[in-house]
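Other chains of the complex are left out, but the ones given are in their true place.
Chain IDs A, B and C follow the sequence of writing; residue 1 opens each chain.
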Amino acid sequence: MKDLDFATIDYDRKKRCGVSEVIYGAGKTADQISTIAAELLKNGEKTVLVTRMNEEKAKTVLRDMTALNVAADYDPISEACVIGEYKEASGIGKIAIVTAGTSDQKVAKEAAMTAKAFGNEVIEINDVGVAGLHRLMNRIDEIREASVVIAIAGMEGALASVIGGLVKAPVIAVPTSVGYGANFEGLSALLSMINSCASGVSVVNIDNGFGAAYQASLINHICEQEQ
Amino acid sequence: MKDLDFATIDYDRKKRCGVSEVIYGAGKTADQISTIAAELLKNGEKTVLVTRMNEEKAKTVLRDMTALNVAADYDPISEACVIGEYKEASGIGKIAIVTAGTSDQKVAKEAAMTAKAFGNEVIEINDVGVAGLHRLMNRIDEIREASVVIAIAGMEGALASVIGGLVKAPVIAVPTSVGYGANFEGLSALLSMINSCASGVSVVNIDNGFGAAYQASLINHICEQEQ
Amino acid sequence: MKDLDFATIDYDRKKRCGVSEVIYGAGKTADQISTIAAELLKNGEKTVLVTRMNEEKAKTVLRDMTALNVAADYDPISEACVIGEYKEASGIGKIAIVTAGTSDQKVAKEAAMTAKAFGNEVIEINDVGVAGLHRLMNRIDEIREASVVIAIAGMEGALASVIGGLVKAPVIAVPTSVGYGANFEGLSALLSMINSCASGVSVVNIDNGFGAAYQASLINHICEQEQ
């Protein structure tokens, strides 16, 4: 553990939690992000994930990483960045990331970057919201192949319940703030998913693609945990 | 219009709105209900619908109606009562009343009593919530035959969106207070249905089976309106 | 059904739901909108409705449509756009679109564009909120001529209840986010309309002029549905 002026870096996290520290970019400056990333890399970390880093900060951080001769893959849609190398895909099976609509893409990309960074094979299935059920049914066999499913939807969030009733895998639901009017920034989807009539569904915070993929990855690597 | 001490009866309502006054039983005594019903019948009304009348009040009202030699059909599940005669079924087609779960039955029965009282043929389809999608798909052809669909669901209320994407008929959604925890007495289902990603869905108040059937009946008789 | 990279186009929707796919512009780029529209037109669709497309995106899309030699009518107030041709007006009767105040105009225009695109004759009646009841009473005969009424109001949303008690037609209420203070972005009007004391009123999402007109059109063409 190292106590920078502005942050307390947690080097034991990997041992304790199985995954090393992730940098939440929203409340930090580009310099702070680069410093923490460099510290983690110096400490032997191979993969550092940064989330919610806007493009302006990303420019600085990418330049800093280049200076350190470290690879960095930034996705401007999700504003997530993988510094260092992606872990090789392993785990029980694949993680399916399923969205209800085109507008849920930002959250889905954050989930995909996270899942891949942590060594998971990902299937991305977009725009299969329940108002056009056949679109979902056309892809359901692919979804059934996954060992964990992440269901991402805004508005009424019904996707989680419908998928929950169609697959054996655990479903992690991500409500998104997509919509307008009485969706109240994602509250309608959150309540809907928390009240899901399907069993086997649990929920993470609104727009929290990272959190869903993090837990999906834990589950997908659960057998390794036991060794 | 007649001004009883406690109520102002609206005899012109039928001419104005196409349907005569309905008695909301919850805030009235049995005596008040009987008096209003008798006034409406005396004024030439053939069918008087009473909603939300508990069994204790119903006993008194049924006895009063028997004394007046008037038929009265009380349904203890929905606490609705049709005094006088059911209108003969007419209209463009049938009204499908579809519920997500067994526990939505009370609301469904109120809708069915209302729809029948106002002269509609009714199809009742129960327990086809989206967590077991094939149950819904097994009945979807029946639902598609209806000219108006009433979708009744608690919890996350996803049924309305799924049906909305499968039929041509207008869908009237009724959120129910069924569920527990973060459903907040039906709020989750209400928000879910109001945010439905399917077009062609509109929503009435929580547990308002009467209101849904009332509007469904207006729609089902819309061609008569024009004559 | 065609699977673009970012969207899954639903060509069967017309057969299934009676109306072809509508493009919700808010979460899409101008290019995505143009691509989907072009796909739908290529597939035989005559009328493509785009909603919530801001003026900047509209410029690009209009230019793209001109290049394809396709007409496109964009309304900057509602940010709705009809690509291709308006369907010829048909249906049981007219759809009345009634607003409480001048500020509800944006929502009313979206409803009007939608209703006309789908082949309905529209009556627009503005600024007849209940605080000046005689303004409403002066126009009530026109409203009564409609087969479906769309009541649009912000603030306390009382318009829906008052109209609901004056007409035989089904009323679809649209709460708007117009107002300030304790209207909480339209929540007060939504709750007010959902709790309407008038029967025959159902509600769509806040500011959802499109949704109201879509359902009104379904109802207005309900007899065709049966053929």
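Simple rule for what comes next: a residue touches a chain if its C-beta (ideal position, glycine included) is under 8 Å from a C-beta of that chain, and two chains touch if they have at least 3 such contacts.
It should be emphasised that the depicted structure is a prediction, and the values quoted were computed from it without experimental measurement.
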Message: Whole-complex copy count for this homo-oligomer, where the file places 3 chains?
response: 8
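Everything that follows uses one rule, which is that only the chains that are shown with their structure count from here on.
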Rounded Å distance, chain A centre to chain C centre (Cα mean): 36
- request: Can you tell me which residues of chain C touch two or more of the remaining chains?
  value: 190, 205-206
Query: Along chain A, where are the residues that touch chain C in the complex?
result: 101-103, 105, 126-128, 132, 134-135, 138, 178, 180-183
Field: Contact set on chain B toward chain A in their complex
entry: 100-101, 129-133, 155-158, 161-162, 164-166, 179, 181-184, 187-189, 191-199
- prompt: Within the complex, which stretch of chain B touches chain C?
  reply: 16-19, 22, 92-93, 147-148, 165-170, 172, 190, 194-196, 199-206, 210-212, 214-215, 218-219, 222-223, 225-226
